[in-house]
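The complex is shown incomplete by one protein chain, all other protein chains being positioned as in the whole.
Entry: subunit A
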Amino acid sequence: MITTRTTNEWLLGAAPIVLVLLLWQGLVSFGYAPATLLPPPVQVFLRMGQQLASATFQQDIAATLFRLFAGFAIAVVLGVSIGIAAAVSPPVNAVVRPIVRVLAPLPKVALYPAFLLLLGFNHESKIMLVAADALFPILLSTYYGATIVEQKLIWSALAAGTPPRDVLWKVVLPAAMPSILTGCRIGLVISCIVVFLAEMITSTDGLGHVLVTAARTFQAVDMFVPLITISLLGLILNGLLQGLRAYLLRGFPSV
């Protein structure tokens, strides 16, 4: 019964994607869009197969993934530690709160020129932009999760002999884990978007750069390939994070 249910969910989830592909094919087949601008999906996927086998495209994927992971990892480390610290320490909270209020709504991409000037045109500036954008959802949900930790969990741990300084690691962090992982999930999606965006703006490699190059030379097929590649990468990474989440939260209700 459980298997049929998950199979059904899979089918339900796949249906809209298939629908989009059909619509796409339809637009081309019935001549609503010229094939030079909107190539048929089959052609795009065939081209993607070719590209995936080519060394340069693989290097572009590697560059994008590296930036994405590095930026996301920095965001996770900073977001979780600042979020927890702000939740348990009033002085840290007093310092962090106004900064977050000012910086969170700021469009980070506006800082990208400054990052480029500071860090150069290579990996660093893009990693920085990814980290800056993914940081706030992770920080805010960590903070929220850590502030709503049930007082009696902490009391139970203290009474059982937990040294007060260990409560952070032994109770607050694991208890806040559901919120932290929700923040990470949002942060990961943002990372995928932002790394691509940064590469589109200024880069010499990466999937975003591949798209811009193709667009400049009106090669519609080559334009769609990196787009679909980043979607698929996002899908895979999200799946991996979901697996990790299911494992880490196996004891928590309703995951």
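Just so we're on the same page, a residue touches a chain if its C-beta (ideal position, glycine included) is under 8 Å from a C-beta of that chain, and two chains touch if they have at least 3 such contacts; residues count from 1.
Please note the rule applied: contacts and distances are computed from a predicted model.
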Report summary line: The chain missing from this complex carries, among "Polymerase IV protein", "Carbon monoxide dehydrogenase", "ABC transporter ATP-binding protein" or "Cytochrome d ubiquinol oxidase subunit II", the UniProt name "ABC transporter ATP-binding protein"
Report summary line: Out of A:L12, A:A53 or A:A160, only one touches the absent chain, namely A:A160
Report summary line: Of A:I82, A:V100, A:L116 or A:A175, the residue that touches the missing chain is A:A175
Report summary line: Hidden partner sits against subunit A at residues 150, 152-153, 155-162, 171, 174-175, 177, 248-253
